[in-house]
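This report concerns only the one structure given below.
Shown here: the complex without one of its protein chains, the others still in place.
So, chain A:
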Amino acid sequence: MRLTKPTLFTNLPVTCEGRDLPGDLFAQLMREDPSTIKGAETLMLGEMLTLPQNFGNIFLGETFSSYISVHNDSNQVVKDILVKADLQTSSQRLNLSASNTAVAELKPECCIDDVIHHEVKEIGTHILVCAVSYTSQFGEKLYFRKFFKFQVLKPLDVKTKFYNAETDEVFLEAQIQNITTSPMFMEKVSLEPSMMYNVTELNSVTSRDQGESTFGKMSYLQPMDTRQYLYCLKPKMEYAEKAGVIKGVTVIGKLDIVWKTNLGERGRLQTSQLQRMAPGYGDIRLSLEVIPDTVNLEEPFDIVCKITNCSERTMDLVMEMCNMRSIHWCGISGRQLGKLTPGASLLLPLTVFSSEQGLQSISGLRLTDTFLKRTYEYDDVAQVCVVCPFMSNEC
């Protein structure tokens, strides 16, 4: 018999008032009922435990627990009983029974009991094979097997999306959907990063000392509901240098999900290594190292650009700044930046201001490689929010 956790017995309260015809009868019946809560008989959820009535569903990551009982139905004593329990899946056969020694004898009406546990790691058909071998009273060696078949289903649907920030950070959005038939409490959803990255999880808000989940009171996931979890990945220092020249597929890390259902029934899953396609940067990559979020209207602010040579040849660069409609650069345009070897990068501080309010896009940077006489244009490299610092209506 499969040992899922027991369930709590629920009552159906039927009450009346003293002045009604049945008088105290209904109240008395509820008080005498052993499964009601004494003092609060109208509370539906009692404390009586009821054993599982059917096999139910089992999902990948959960633990399959089962009671195995061999009962002597006959009126003879049997000897040398050996009970073996195996779990057969499509790919392997596992031994589950704790003991491998035979029981000396089993009297009539007695039984041999065992409780087995197994964390289910595969989806699909599983067969519990129980094999019993014994010797009868007359010395006959007998053997029989019983098969119990069950399906393991998929509990969660996980989708991931990557967002590349203007800095070297990568944001991972994981969408997790509960595709079982009962509510799930998500105990832990964490991202284990690969060697290259450090991860910050963005799913709790710390106010004073307490950390509260971004999901607030909805601590559980109803069937078919989806939740999004957000993580921020930063490349580690030693890899950050090379981050500009990372091309192709990189391994980000894997998600570790632990959940609980009725009375603490636990499940755990890990995704495979999540991969991300690094965006192509062309020959030269221009990224922003330092840029403020919000600036004042018509007030110059400082930014720091990082120019990385992503090509295979040395470059000799000249930086030109062009004023756009709302973006105005301060400083000297047409400066020589010097030679840049392949893979190397340099930091360039610049000053700029905006003449329009709102979300403005930094544009107008031009880099020219004097060796090949090729110009690279950089527009919309970052956004900044421009606000009016004055409170009066004249602004």
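Quick notes on this structure:
Methods note: a residue touches a chain if its C-beta (ideal position, glycine included) is under 8 Å from a C-beta of that chain, and two chains touch if they have at least 3 such contacts; residues count from 1.
As a working rule, contacts and distances are computed from a predicted model.
Between the names "P-type ATPase C-terminal domain-containing protein", "Dynein regulatory complex subunit 5", "Trafficking protein particle complex subunit 12" or "Vacuolar protein sorting-associated protein 33B isoform X1", the one given in UniProt for the chain missing from this structure view is "Trafficking protein particle complex subunit 12". Of the listed residues A:Leu21, A:Met237, A:Ile332 or A:Leu359, the one in contact with the hidden chain in the full complex is A:Leu21. When the whole complex is considered, the residue among A:Gln137, A:Asn198 or A:Gln222 that touches the unshown chain is A:Gln222.
Across A:Lys260, A:Lys306 or A:Arg366, the single residue that touches the chain missing here is A:Lys260. Counting over the whole complex, chain A has residues 1, 3, 5-6, 8-9, 12-17, 19-23, 25-26, 29, 33-35, 37-40, 42-53, 67, 69, 71, 73, 110-111, 113-115, 183-185, 187, 217-220, 222, 259-265 touching the chain that is not drawn.
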